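There's a structure below that I have some questions on.
Apart from one protein chain that is not included, each protein chain of the complex appears where it belongs.
So that you can tell them apart, the chains are marked A, B and C in the order they are listed, and the count of residues begins at 1 in each.
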Amino acid sequence: MIVVMKVGCSQGEIGGVIKRIEESGLKTHVSQGVDHWVIGVLGQTFPELHDTLELLPGVEEVIPISKPYKLASREFHPQDTIVKVNDITIGGDEIVVMAGPCAVESEEQLLATAQAVRAVGANVLRGGAFKARTSPYQFRGLGERGLKMLAEAGKETGMPVVTEVMAPSDVELVAEYADILQVGARNMQNFILLDEVGKLKKPVMLKRGLSATIQEWLLAAEYILVQGNEQLILCERGIRTFETYTRNTMDISAIPIIKKVSHLPIIADPSHATGKWYLVAPLALAAVAAGASGLMIEVHPNPDLALADGPQSLTFEEFRRLMSQLPPVAQAMNKKLATSGVEVKS
Amino acid sequence: MIVVMKVGCSQGEIGGVIKRIEESGLKTHVSQGVDHWVIGVLGQTFPELHDTLELLPGVEEVIPISKPYKLASREFHPQDTIVKVNDITIGGDEIVVMAGPCAVESEEQLLATAQAVRAVGANVLRGGAFKARTSPYQFRGLGERGLKMLAEAGKETGMPVVTEVMAPSDVELVAEYADILQVGARNMQNFILLDEVGKLKKPVMLKRGLSATIQEWLLAAEYILVQGNEQLILCERGIRTFETYTRNTMDISAIPIIKKVSHLPIIADPSHATGKWYLVAPLALAAVAAGASGLMIEVHPNPDLALADGPQSLTFEEFRRLMSQLPPVAQAMNKKLATSGVEVKS
Amino acid sequence: MIVVMKVGCSQGEIGGVIKRIEESGLKTHVSQGVDHWVIGVLGQTFPELHDTLELLPGVEEVIPISKPYKLASREFHPQDTIVKVNDITIGGDEIVVMAGPCAVESEEQLLATAQAVRAVGANVLRGGAFKARTSPYQFRGLGERGLKMLAEAGKETGMPVVTEVMAPSDVELVAEYADILQVGARNMQNFILLDEVGKLKKPVMLKRGLSATIQEWLLAAEYILVQGNEQLILCERGIRTFETYTRNTMDISAIPIIKKVSHLPIIADPSHATGKWYLVAPLALAAVAAGASGLMIEVHPNPDLALADGPQSLTFEEFRRLMSQLPPVAQAMNKKLATSGVEVKS
Partner (left out) sequence: MIVVMKVGCSQGEIGGVIKRIEESGLKTHVSQGVDHWVIGVLGQTFPELHDTLELLPGVEEVIPISKPYKLASREFHPQDTIVKVNDITIGGDEIVVMAGPCAVESEEQLLATAQAVRAVGANVLRGGAFKARTSPYQFRGLGERGLKMLAEAGKETGMPVVTEVMAPSDVELVAEYADILQVGARNMQNFILLDEVGKLKKPVMLKRGLSATIQEWLLAAEYILVQGNEQLILCERGIRTFETYTRNTMDISAIPIIKKVSHLPIIADPSHATGKWYLVAPLALAAVAAGASGLMIEVHPNPDLALADGPQSLTFEEFRRLMSQLPPVAQAMNKKLATSGVEVKS
């Protein structure tokens, strides 16, 4: 932590800052620049100290040096984290494809979709039972009934399932049915929910918030890691910008950045990032080319009849086409599509 | 709802759209523009229809006409909502000032602050017992102990109290102690929490999310209203933009916009909007000049020792100065500072 | 400038950084933090050094300490700059009101507007002769003919005039007719234009770019100041955010921030900030309450017939009403509306 003093500050003000730092059990290191005196803080600092020093007389600015997250950072955990779900690995050489409908609507819809995506190479089945919807007048999901259908369709088709949990009090219930629990973008800073999924022994997928910086996202990850759950996957799904053509703007650079500053695996969700089905395939390919460890893709038998997010869902045929375009791009990145997965029951 | 067809679409495609609309029990109205055929949808539409039509062959765009919120809109509720808390009214001719520390830290800190802000005209005491913090290593509040201290300090100084509730399962507990329950910016789209506070018979204050459009904010309000709780106050507290000088950018225009499109009262929180104490007073005055019904201001006996948000907290003296600047601005708006409030116990 | 080294960097890497700094004729100051070695750079740094050091092996981050602007900063120029236009002062105790049509359309339209705004207290006449328009199919202004009409109307009504200059090659021409030259938001980083108006001996008004940070805005101001022109006024006119209800989001906090970090006067343009006439008055009052030294307001005899920006223009009656609301707010800020100005010819 470095304290920059105001131009023309007094010696008394410099002394006041030093005194406050030393009262916190830390050491200081003072130097005089051309315009500014600068006081370095030596030792393990803490968030409140930043605020304290910023308010002392004569202080221009307090600049943090250490990153505020530790467990999520590559500095303190250099090797890649690889999350295992059955015999699929996320974060290594495999590209995992999670696919399925936005919302679980019925057994028929879900099973048909599961079979269709499985047949062309998807590894994980997605489907929402608890839905976060902008308006109270939209379909909010089937709840536990949906969870059951999802687990059943996963078993039928030999795929682990991923689904969103929205309420801290539902974590236990959702964990009974799901192989991966998703924390959605709107809940990225629902800290009580983060605490709860952090106590699980199951993989969690944490989506980036619509307006979350990469640092805030990693601090949200830190909430989960600090509770002891290290089976954590990040998912870029678009951020909010001034551009209105797409629902959100997919921050493609977040993929190589996360790989640089963190050890956690990162996948991409081009369906939510764009909100338009015809942008899903190009952005899925781009995400893999940028180094993503996987994709989450919305697929629906009849997007025009979907109860949620129809406009961004691929048809079976469109999904099949995307799956045929992925292998050469994966190969160019020295990766391959995950082919493992529990065998379909016969 | 209006469906714009692509340039050069076929008659079959137009027929397909009409058929689908009529299957939903609605009527259509077709007209030919210079470049585009346009199909108007007559009757009560629903969110899913928008998505359905957007995916039909030949469709360029689907444009909604009606606003997606009803109960929150002035169209359907022309007269101003006035929320009453004890004998204070929010949304009428009075300017209400909510003040207090960011976090409840101790009885002494809280009571000293309560007395200081009450003495110069604050009407409602604020203080956080459950704190939403970006990092898991920051102070997260005293919980129920903090609630008790808050209620006690409110009683001592004759002020109703406002405090944040973060978990759906805490709503009942918080409602025991608080006169107004605050839903924070990070929880604006925590829909389960919205459902819960919507079932209360107590005033709720809904802060705008960091990246929420005004329409999304009003849809979040709709979640609460639709559950039956009409004692709802909105609070502008800054949105996330590219500017890094301030923590957030206070959207001053949100104040007159909300007053135009909604009947709900709106107040402003310049402390969180800016993150810097020396910007609080100018933005507080600006908010009142723009038509806000009140302010929420962070005050601390020793901002440099605060456990949360010190840099944006006013000292007692700075708050006193702000309170002396408010009356002429309020008067210029044909309003006056709320002077009511339960008498201080003697 | 401070260089933060990577966790676990080598002594050779630290030596390499020190060597490079010393080769630039500067001194260093090395200290060891808990995780990071930190190297302070002592002496007058330059922009290229930042980039150089960032690329050396072992470097995590380079943090600037000094602000990149000098002439625009209050540190190096503590007293307020007051710009004089005839007998009006901008930046002192007076609130100056610039008003007029978006575009000069005809002698009648302009003179009627000039007389109407003058009658109720406007001090400066605005009107565009060269118009920056998003689409090539929109009205782009009358050019020199418009400049002549503007100067004439100013003389008739005893008001100095402000108008936009868009091309470096037009600066001389516009300066013949205008009392204040405006650099528009889209040209805030048209550096060649900034150079040219910097060579003038006339007041310049520099609008903030749609996506300019406050620091970039002050660096654009620096371009003008470094050429020798110190008669410079800044104008906040809204920034681009995700909110679509308004054309832009007026950054009300920019007003007190500029007053703190710079000595230059700042005014506000609520017409362009919002794009909607019914938001102009509340935001104008808010700007004055936040400390603005003036306002720029679009007024048109018949907004529904305006060739540009009709929806954000006030009618004569709406402007009159705003002018009647301003004095009490100005007074609350210990200011008064500028009443000076050349007498109207009789």
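Definition applied: contacts are C-beta pairs under 8 Å (C-beta built on N, C-alpha and C of every residue); 3 or more make two chains touch, one makes a residue touch a chain.
Because the structure is a prediction, the values reported are computed rather than measured.
Engineer: Using the touch definition up top, pick the residue from A:Ala99, A:Ala116, A:Ile224 or A:Leu285 that touches the left-out chain.
Structural biologist: A:Leu285
Engineer: Decide which residue listed in A:Ser31, A:Thr45, A:Ser73 or A:Ser211 touches the omitted chain of the complex.
Structural biologist: A:Ser211
Engineer: Tell me which residue among C:Ser73, C:Asn187, C:Gln231 or C:Thr274 touches the hidden chain in the full complex.
Structural biologist: Hidden-chain contact among the options goes to C:Asn187.
Engineer: Go through subunit A and note every residue touching the omitted chain.
Structural biologist: 211, 213-215, 239, 241-246, 249-253, 255-257, 260, 273-274, 278-279, 282-283, 285-291, 325, 328-329, 331-333
Engineer: Can you name the residues of subunit C that touch the chain not displayed here?
Structural biologist: Touching the chain left out of view, subunit C contributes residues 20, 46-48, 51-56, 68-69, 132-140, 166-169, 186-187, 189-192, 209-211, 216, 219, 222-223, 226, 240, 277, 303-307, 309-311.
Engineer: Touching the missing chain, which residues of subunit B?
Structural biologist: Contacting residues on subunit B, toward the hidden partner: 2, 4, 7, 29, 31-36, 38, 40-44, 63, 65-66, 75, 240-242, 244.
Just so we're on the same page, only the chains that are shown with their structure count from here on.
Engineer: For the two copies subunit C and subunit B, is the contact made of the same residues on each side, with over half of the numbers shared, or of different residues?
Structural biologist: same
Engineer: Quick one: subunit A and subunit C, Cα centre-to-centre, how many Å?
Structural biologist: 39
Engineer: Report the inter-chain centroid distance for subunit A and subunit B in whole angstrom, where each centroid is the mean of the CA atoms.
Structural biologist: 27
Engineer: I'd like to verify one number: the distance from the centre of subunit B to the centre of subunit C, where each centre is the average of its C-alpha atoms, in whole angstrom.
Structural biologist: 31
Engineer: Which residues belonging to subunit B are in contact with no fewer than two other chains?
Structural biologist: Within subunit B, residues 211 contact more than one other chain.
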